[in-house]
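I am attaching a structure below and will ask some questions about it afterwards.
With one protein chain removed, the remaining protein chains of the complex are shown where they sit.
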Amino acid sequence: MKKFVNDPGNVLAEALRGIEAAHPELRVDAENRVISRAEPTRAGKVALVSGGGSGHEPLHGGFVGRGMLDAAAAGEVFTSPTPDQVLAATQAVDSGAGVLHIVKNYTGDVLNFEMAAELAAAEGVQVESVVVADDVAVTDSTWTAGRRGTGTTVVLEKIVGALAEEGADLAAVAELARRVSAAGRSMGVALTSCTVPAAGRPTFELPDDEMEVGVGIHGEPGRSRVKLASAHEIAKLMVDPVVHDFGEPVGPAIVLLSGLGGTPLIEQYLLYGEIAPLLAEAGVEVKRVLVGDYITSLDMAGASLTVVRADDEMLRLWDAPVVTPGLRWGA
Amino acid sequence: MKKFVNDPGNVLAEALRGIEAAHPELRVDAENRVISRAEPTRAGKVALVSGGGSGHEPLHGGFVGRGMLDAAAAGEVFTSPTPDQVLAATQAVDSGAGVLHIVKNYTGDVLNFEMAAELAAAEGVQVESVVVADDVAVTDSTWTAGRRGTGTTVVLEKIVGALAEEGADLAAVAELARRVSAAGRSMGVALTSCTVPAAGRPTFELPDDEMEVGVGIHGEPGRSRVKLASAHEIAKLMVDPVVHDFGEPVGPAIVLLSGLGGTPLIEQYLLYGEIAPLLAEAGVEVKRVLVGDYITSLDMAGASLTVVRADDEMLRLWDAPVVTPGLRWGA
Amino acid sequence: MSAAVSTDDLVAWVRAFRDTVQQHKDELTRLDSEIGDADHGSNMARGLDAVVAKLGETPASAAELFKTVGMTLVSSVGGASGPLYGTLFLRMGPALSSDEVDAASLGAALRAGVDGVVARGKAELGDKTMIDALSPAVDAWDAAAGDGATPAEAARAAAEAAARGRDATEPLVARKGRASYLGERSAGHLDPGATSATLLLEALRDTLAGAA
Partner (left out) sequence: MSAAVSTDDLVAWVRAFRDTVQQHKDELTRLDSEIGDADHGSNMARGLDAVVAKLGETPASAAELFKTVGMTLVSSVGGASGPLYGTLFLRMGPALSSDEVDAASLGAALRAGVDGVVARGKAELGDKTMIDALSPAVDAWDAAAGDGATPAEAARAAAEAAARGRDATEPLVARKGRASYLGERSAGHLDPGATSATLLLEALRDTLAGAA
């Protein structure tokens, strides 16, 4: 394992030290592993709290800041945070106007946030929750854990964060969050596995001529393994299921192509060069697009495509100022 | 080789297509492989042109935009652009107020930019050049090619771009560029090699328990190969030579910790967590800091540290608005 | 063998669970890397280390012990297994009506715990989760206890049933938890949570056998 680490079991705590040193505009609660804005929540502003396993940086801590999240609870690598952590994040940023929990649909995240919401409610904090489940690689059914939450989370945190910044109340914030969540679809492809530091070796073995299609951000293997293909073919493997899953013409959309951590930007752009015409062909009007590492899987080589169907309000909120380590514009 | 590519010999042209699709605010001249701002240079504004081999993204194309570069010439992967390309970039953005060439000190870059400057002068364009040579891993002497140019380039492009945006003339812009260049020192460490697509296999082989110290951004092997060490030890291997090379107390500084392309952000932050206290101990007052992928070596796992001693003017210009794909704030 | 289980015995059980999870940590992570995200071993080990660190003096009662264990697991494990194992222990305490712990009451406590896990996680038998080990284990316990078995005997039956349930997860296609994302590809692997749950019951078996 070739990584910048000291003790593979202590990666998160040490990375938090670096985040704290690099970002004076953030507050790092080392004990609870919570990253929040250094400035307290403005009275009357609904607070947004997210969190999840670590190893997906900049998600979530890198999206804390004006116009986006108020706090993020950082679990161990690939492990959802505990209810205590989420409760600490929630209490740290509640101004009295209530807190929205943004949860990615993994059993662990859902259960831990659920417990945290119960505890917070018992402490008198109003909590609403939205669960993002946008990964079309996963067959959904009432009998399963359902789809994973991936890239739509980033888009949701940005758009809903802007609404909260405008002073909307908890009900309105939660309602928009559910609309954005429902409007997003994602699909990921991995060319390599990733290595969880504490495990010390790649989570799965991928022969040199194969790739995982429909991989999740926890480094879990994908739904199918196929021969390594050209960027053009891979673009199709990503665009087709996403577009198809909408079931109707997509129209205006916000698109995110995220590297998974081990794929350099030049390859991401090359892949986007193949994706863009396919989206256009399929009737997706790309109104805004981000290409880069936004939601990653440690050092995995690969990429995930997210398409969020966007109405004018979503686009307006997308364009609103945001000041976070991972996403910044307008201020 | 596991990469998002179609034809390994055509990576640059295809990546440019993706950049064009993702960034309507940029103009991509596919024939000359030049990325420039979509808006023509304001009359009277000095233009900044840089460029170099590709594979270092976001450098340089990702730093084109308001407050930073006017154009970048993109060479083939790890190959400096040709004089024609640099000339095309120069002519595309000259408003009559002259052009600053920002050149990283590699024989190829220096020779090609030199020829381009001669050609541009012959066409009546005023050109000044600044050569960045900040890599302390390389022993400097009048008998050698001298130090490589690395991370200081990013800081220089930002600071000097802000001055040009304010309307300073070519002499003042070039003078500041030389000051920033002289104020920067860098040092890189690689945990793995990188793979040039056209070569199809890693440039060098690194055993599982070794790392390259003093590696350059062209994926060339470093100056020494040592046993893989802890993040803490690596931080020392980066900080000590940089600080030592200044030869006197550094004081206020802008610091850049850049991943080399294959190292995820969580590791970069962990490493910065080790670097920050060492810098403080050594008397470096970190006034501004960036952690992330800013100057990369394709898919190499590793990081480079850059320290630029900064006076108040440099800090003021650093904080000025910048709107590029790779660096954005204040607007 | 004694019919009564002391709080000391239960503390020893929890410690034994920690020890066996530490011994099997890499195996649990390896199983989780095959159909999950390679953290089950470190998750459980971290949580149980935290639990053992909390166990200073012997707690006043079994109920108090289970509450401490459950709360510590919830607050230190994370992931899916944290809330689920946490709930298991949190529900066991209140189910122990008196301080007299015998085969019947410990069986009732275990059933309450497993019911809690089902309520939280919504998994059914055959979904390829820890329930596939836990649920047959409590059934076997109750059957043994109904036949007049001592706690040690009931624990032996429960551990055997858990192991059989764990082994039965191998061919299954997961319907809950992270392994469910793999669809058909989840077949052919043991479930990591069913494996750690079997360690839990084997630790109980070994502790009670030793505490004759």
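Every chain is named by a letter (A, B and C) in the order it is written, and numbering of its residues begins at 1.
Here, contacts are C-beta pairs under 8 Å (C-beta built on N, C-alpha and C of every residue); 3 or more make two chains touch, one makes a residue touch a chain.
All values derive from a computational prediction rather than experimental measurement.
Peer 1: Check the whole complex and report which displayed chains the hidden chain contacts.
Peer 2: Output: missing chain touches B.
Peer 1: Would you mind spotting which of B:199, B:282 or B:315 touches the chain that isn't drawn?
Peer 2: Hidden-chain contact among the options goes to B:199.
Peer 1: Using the document's definition of touch, tell me which of B:78, B:294 or B:318 contacts the absent chain.
Peer 2: Checking each option in B:78, B:294 or B:318, the one touching the absent chain turns out to be B:78.
Peer 1: Quick one: say which of B:14, B:94, B:134 or B:220 touches the chain that got left out.
Peer 2: B:220
Peer 1: Going by the touch rule given at the top, which residues of chain B touch the chain that is not shown?
Peer 2: These residues touch the chain not displayed: 9, 53, 75-85, 106-108, 111-112, 114-115, 135, 137-139, 143-145, 148, 196, 198-199, 203-204, 214, 216, 218-221, 223-224.
The criterion applied here is as follows: only the chains that are shown with their structure count from here on.
Peer 1: Pick the chain whose C-alpha centre of mass, unweighted, sits closest to the average of all protein C-alpha coordinates shown.
Peer 2: A
Peer 1: Average the CA atoms of each chain to get its centre, and name the chain whose centre is farthest from that of chain C.
Peer 2: Relative to chain C, the chain whose C-alpha centre sits farthest away is B.
Peer 1: Please tell me the distance, in whole Å, between the geometric centres of chain A and chain B computed from their C-alpha atoms.
Peer 2: Centre separation, chain A to chain B: 29 Å.
Peer 1: Counting only Cα atoms for the centres, state how far chain B is from chain C in Å.
Peer 2: Taking the average C-alpha coordinate of chain B and of chain C, the gap between them is 55 Å.
Peer 1: Using Cα averages as centroids, what's the distance between chain A and chain C in whole Å?
Peer 2: 32
Peer 1: Two-or-more-chain contact residues of chain A, please, as numbers and ranges.
Peer 2: Counting only residues that touch two or more other chains, chain A contributes 77.
Peer 1: What parts of chain C, by residue number, touch at least two of the other chains?
Peer 2: none
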